[in-house]
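A protein chain is absent from this complex, but the other protein chains hold their places.
Just so it is clear, A, B and C label the chains in written order, and each chain counts residues from 1 on its own.
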Amino acid sequence: ADTDVKIVLNEEADLLEPCMATRSNIGRIILENISETLTELDVRGGKGLQPRLAESWAQQPDGSWRFTLRKGVKFSDGSDFDAKDVKFSFDRAMDKSITCETPRYFGGMTVTAKVVDDQTIDFSADPVQPILPLLISLVTIVPEGTPVSFIREPVGTGPYKLTDWTPGQQIVLERRDDYWGAKPAVTKATYLFRSDPAVRAAMVQTGEADIAPSISQLDATNPATDFSYLDSETVYIRLDHSMAPINDLRVRKALNMAIDREAFVGTLVPKGTLLATSVFPPPTLGWNKDVKVPAYDPEGAKKLLDEAKADGVPVDTKLTLVARTANFPNVTEIMEAIQQQLQEVGFNVDLKFYEVAEFEKLYSKPYPTDRGPMLVTAMHDNSKGDPVFSMFFKYASDGRQSGISDPKVDGLIKRASAATGDDRAKLWSELVAYLHDDLAADVLLFHMVGYSRVSERVDFKPTMATNSQLQLSEIGFK
Amino acid sequence: MLTFIRKRALASLISLVGLVVLVFFLSRLTGDPAALFLPEDATEAMRVQFRELHGLNDPVLVQFGRYVWDLFHLDFGDSIRKARPAIDVVLEAFTWTLQLAIITMVLVTAAAIVVGSLAAFRAGGFFDRIASLVSLIGASAPDFWIAIVAIVVFSISLGWVPTSGTGTVLHWILPIAVLFIRPFGLIVQVVRGSMISALSSAYVKTARAKGVRARPIIFVHALRNAMLPVITVIGDQAASLLNGAVVIETIFGFPGVGKLMIDSILQRDFNVVLAAILVTALAIFLMNLLIDIAYAVLDPRIRY
Amino acid sequence: MAEHLLEVRNLSVEFHTAAGVVKAVKDISWYLDRGETLAILGESGSGKSVSASAILDLIDMPPGRITSGEIRFDGKDLLKLSASQRRDINGRKIAMIFQDPLSHLNPVYPVGWQIVEALTTHGVDRVAAHAEALRLVTRVGIPELENALKKYPHQFSGGQRQRLMIAMALAMKPDVIIADEPTTALDVTVQAEVLRLLDELQQETGMGVLIITHDLGVVAEIADRVVVMNAGEIVETGSTREVYKNPQHPYTRKLIGAAPGRGEMHPPLETREPVLKVRDLQKYYSAFHALDGVSFDLMPGETLAVVGESGSGKSTLARILLRLDEPSGGKAFWKGRDLFTLLPAELFKLRRELQMVFQDPTQSLNPRMTVYDLISEAWVIHPEILPRKQWRSRVAELLVQVGLRPEHAVRYPHQFSGGQRQRIAIARALALEPQLIVCDEAVSALDVSVQAQVIDLLDKLRKEMGIAFIFIAHDLPVVRDFADHVMVMQKGKVVELGTVRQIFEAPKMPYTQALLAAGLDPDPDVQAERREARLKLARAAG
Partner (left out) sequence: MTHNEAMPETPGPITRFARMLWADKFALAAAIFLLVVLVMALIGPAWLDAAAQKQNLRGRNAPPFQLDFGWLWFLGADALGRPLMARIIVATQNTMMVAAGAVVVSAIAGSMLGLIAGYAGDKVSQVIMRVADVIMSFPSLLIAVIVLYVFGPSVTNLILILSITRIPVYLRTTRAEVLEIRERMFVSAARVMGASQKRIIFRHILPVVLPTLTTIATLDFAYVMLAESSLSFLGIGIQPPEITWGLMIAQGRQYLTNAWWLSFWPGLAIILTTLSLNLLSNWLRIALDPVQRWRLEMRGHKNG
């Protein structure tokens, strides 16, 4: 029918497990389409955290959070939605016998849910969590009694229900008539899967699909259908501060100054790409607009290196520039260019590409003991609106992917995590500035831009969130 | 012949067992599925829990014992990523691959034999030169070129066929056409070479003396004598199709076993890898058996 | 002047080779009339087969080239017809029996299929063709009929293959049949049958027969006229009688003079310790007994001729003695050692002492090796025989000894005539200086003059070096001249074994007697008398 859409994605969902909805290939299909959450972060209007299945929430004096739930909500299997479902869903997602993604957001704290009545539920966290409502936006709600193991046929409260899944071919969602909220325009959505970006773009062109998220910049040639958007991914080079010569500040600064970031934009990375000053992208809380991208200054870099050398820093040591194959578009060329730019100021750089598993060994702790000084190029995704999802892992002394160990950083992270409101934003900003300007903790490169192709019959504007979710209710027809 | 098949089946069974053992142990040397399945910022607790859940903490021998035990009960284990029986996942994909392989190989075989034989009949002639040139260029060009150019021309510009996917007969045309090219080029060359010698044999003279027409001389008298290397190469090409046509599957969104296998290997989804290898191996073993029988059928001088 | 059925005028054929142009046929002319039999006699390698091939458009051009001439058939010049017109004539109007049946039968199809095809190609329907094929193989005397049609060429004996070839050629009852050495591998009784069959068909259909042969007896038996070729040219033509009684050209005279079967028979040998003892040898092909208890002794320097029915197991015996096939039972001792239980190393030593000349020379020569390589391979394998320096001269010497020329050394097997290949095979066997040579129809494709030369050579070697021969042959005059002992075989069994004199002068067994009686005499008059007598007998019986 005219109100059907076809969406072509780059990879098929392995599962349709609600508790794995934070994984993009699953989330783009089910998040807020089939499985809803209590709260929802609005990226489109910049309105911050919005109610979804919860009508409101407030922090209790003891630091716990009370959520008041929406009435008259039904799951697609006909059962009613109440606080018991919420508790069940949370406990299920945190259960040890199922390896959901949810626990990763609740690391370092213990959270317990307590049903107050059918429409009310309390979440208490130890230590107290100022951003608990934000974290709760990552917990999808399933009906009580859902098996505590991965499922393939999700039941949710969302506006759509799963009607067909032919593995390898398609997934079909159809609109529910008994949805609690406003009726979306799309009646039926068919998801198709093609790994080749050129083919995805072509499918919209030939009318075989209506929406193709993440096409290649090169194929985005038609302004009428192709949209670019900041896609919440940040590319940076993680530096290992425990190794000479990288343990020297001058060397790290030189690394930063040696790279001509501007030159990449519009060439190897698309126009619109932002130069990064932190590992999370701009709309996130605490993004610091005062921190400036280091100027491209090869002469300055050389000078710094000379100084360091004069002080006995072994600047000639071979540095290994590590990257993951096919990590982001043009990764090979970008890395080759960076290698050359570093070499031009006098670094001795070896370039190495690794497959995911091998790369993972170098990227995450425990690092191999026989590693030399490494520059690990990685891409990090944070579309959740708060730096907490990045900073601990990337910079805390015992952060899993941290290359530094700095007491001041540890302290700031701790404080910021516990703070709320403007305070929180300020602390994060301070941390960003400290990392960037004082420590030169790593070589931040780009906030990446994604391209989507949307057929002209469909009214849809991709956003930063399109990477991880694609709400059918946001799609209209022209 | 029957004893031959029986002996052969037994030997194949042994190699199948060998294959399982080999793949099982070797694949476990290649890293930890936990790191790949879990998000990069997963906590250590999650990792431990994951390994526990999938029995990856046990000694490898225990894991192997368990696997074999399950295998005896026709249980190939579950896919870690897909949380469903590995064998279901594999069979789904393999059905597609099998169809694709069979259709392609039938077409390739027929076409390559005709073209190769005709090329050999007038070796060095115009047809020979053109046929060889075209088939060789096709066979040595990168397959994604052909695939993408085919999509641009036939789907986007001409709109004759859909770009990709499955469903209708039209969907099959491009993938098969692209898959066709390399085996075609190779087999044309092998047929041609083999036929040149066969056509200069004395028995071909006899046939000419009998007044046999050119066509039966080529396709009846000479061809059967030239078939041994040809069916071997056909078998080889069929085997690589059975192992999955990755580029085709990737570009045309064809849900075959090739991409499944690659993804599973890269994600260390061992149960799927093992099941996929077992299934394709079974098909390949069977095919090789048929080919070996075909040798003896084609050439009565061959004895086993 | 009336048109002849088939007429060759001024035909010349040459071949291109790496070493230059070989003029195989030089300006020859002859004709054949309806109901007539023309025999082409001539030296081996004189262009007989090539000229026959030219008639059927079988010469590969290039490298071959018909440089001049006409081939007129039915009023048309064949050389000017289109390929498809010639195809229609081939097999239906003109058919050919090839000299070398093994390589000329398609190895991967049952012989029945191949005969049927000769018929269906020209429009006979399949069922009728099958019945006809059955009738044809019956007429050429193949045993186990129905089953035989399903067998493959390699499952037949040399003579049987030749008969299948004949059946195939006769299938369409052609106007002209070209028979290239059609009886070389046939024992005399079968040969007689085949010749009679040709004769009958000729009576029935009035076909013309062109028979290429070196067997003067065959010529005397069936030919009306004779053409004698030497070195690519026709040196003499005339009626059979004329040519035999009054040969003009020296080559013809030499040929007739060389006809075997008139020399002294070998005196009995003094008994010595046998080098080879064969006891109760058995060979089964599933239920079929190809060899059924064969025993004999062989002394050094002795020639044991093995004669007998085609398909009686002679080649099988040879192959088993050389360990090319495994016996199903029995024993054989070479100088006291059990041949069949030798270890590989011992076998290797033994290989030098035992050699074989195969019945199908074409197939036994590696097509990718030059004659020089083929012969000198013996010394590569057994370097102790001859220092490398002398290889070239020794190859040349061997070639000359078997009647070839040293310049042939650089050619490849396919560039030779049937008889020439046979001689290459003999030269190769001699190169090893063995103590026993098994000759399986080793001289059957040679014209009598060359044959005599080769036999003389073998006899000399036998005398001088004590080489023993197992000489499988069907050509009784040759056997008579060369053998010490004769073993007569039938159906896998030895029916009679004795000295030449015993066998030829006082044969005991009826089969031996029949064999001797069926022998042909080179003298056309003698042969005519015998034929007359036979006819009378037949009439009396009928």
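Just so we're on the same page, a contact is a pair of C-beta atoms (placed from the backbone, for glycine too) under 8 Å apart; a residue touches a chain by one contact, two chains touch by 3 or more.
Here the structure is a predicted model, which means the values were calculated and not measured.
Participant: Check the whole complex and report which displayed chains the hidden chain contacts.
Facilitator: Hidden chain, whole complex, touched shown chains: A, B, C.
Participant: Quick one: which of C:307, C:356 or C:515 touches the chain that's been left out?
Facilitator: C:356
Participant: Touch as defined at the start, partner being the missing chain; which of B:2, B:29 or B:61 qualifies?
Facilitator: That would be B:29, which touches the missing chain.
Participant: Give me the chain B residues in contact with the hidden chain, please.
Facilitator: Touch with the absent chain occurs at residues 7, 11-12, 14-15, 18-19, 22-23, 26-27, 29-31, 123-124, 129, 132-133, 136-137, 139-145, 148-149, 152, 182, 185-186, 189-190, 193-194, 196-197, 200, 228-229, 231-233, 235-236, 239, 243-244, 261-262, 265-266, 273, 276-277, 280-281, 284-285, 288, 291, 295, 299, 301-302.
Participant: For chain C, enumerate the residues touching the unshown chain of the complex.
Facilitator: 16-19, 62-63, 65, 102, 154, 319, 322-324, 347-352, 354-356, 358, 360, 363-368, 370, 372, 377-378, 380-382, 392-393, 395-397, 399-400, 405-407, 409-410, 412, 414, 425, 428, 432
Participant: Residues on chain A that touch the omitted chain in the whole complex?
Facilitator: 197-198, 216, 218-219, 221, 263-264, 267-268, 325-326, 329-330, 332-333, 335-337, 339-340, 351-355, 358
Simple rule for what comes next: only the chains that are shown with their structure count from here on.
Participant: Taking the mean of the CA coordinates per chain, how far is chain A from chain B in Å?
Facilitator: The computed centroid separation for chain A versus chain B comes out at 39 Å.
Participant: Mind checking the centre-to-centre distance between chain B and chain C? Centres are C-alpha means, answer in whole Å.
Facilitator: From the centre of chain B to the centre of chain C is 51 Å.
Participant: From the mean C-alpha coordinate of chain A to that of chain C, what's the distance rounded to whole Å?
Facilitator: Roughly 88 Å separates the two chain centres.
Participant: Sort out for me which residues of chain A touch chain B in the complex.
Facilitator: Of all residues in chain A, those touching chain B are 14-15, 17, 22-23, 96-99, 101, 103-104, 107, 149-152, 167-169, 192-196, 198-199, 202-203, 205-206, 208, 355-358, 360-361, 363-364, 389, 393, 400-401.
Participant: Taking the complex as given, what residues does chain B use to touch chain A?
Facilitator: Interface residues on the chain B side: 30-32, 35-43, 45-46, 49-50, 53, 79, 81-84, 89, 92-93, 96, 148, 151-152, 155-156, 159, 162-167, 250-253, 255, 259, 266, 268.
Participant: What does chain C use to touch chain B in their complex?
Facilitator: 53, 56-58, 60, 83-84, 87-92, 95-96, 98, 100, 103-109, 117-118, 121-122, 152, 154, 168, 362
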